[in-house]
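Apart from one protein chain that is not included, each protein chain of the complex appears where it belongs.
Right after this comes subunit A.
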Amino acid sequence: MRRDLMEILVCPVCRGDLELEVFEENEREILTGRLTCRSCGEVYPIEEGIPNMLPPELRERR
């Protein structure tokens, strides 16, 4: 995901703001990272450049 996507992502559970941690990034986009809700503390992974904004109960299916 590109960094400017952060402007429109919120926690799907409580609509809180998200804090971004980047683990891996290239010149275009964030490849691996983590979004943490500042309100409820839920964590959303970024994998293969794609943020996973599913609430925990929907996240496990592959």
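To be clear about the criterion, contacts are C-beta pairs under 8 Å (C-beta built on N, C-alpha and C of every residue); 3 or more make two chains touch, one makes a residue touch a chain; residues count from 1.
The criterion applied here is as follows: contacts and distances are computed from a predicted model.
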{"item": "Listed names \"ABC transporter permease\", \"Putative methylase\", \"Glutamyl-tRNA(Gln) amidotransferase subunit E\" or \"Cytochrome c oxidase subunit I\", with the criterion being the UniProt name of the chain not displayed", "value": "\"Putative methylase\""}
{"item": "Missing-partner contacts on subunit A, residue numbers", "value": "1-2, 5, 7-12, 15, 44, 48-55, 58, 61-62"}
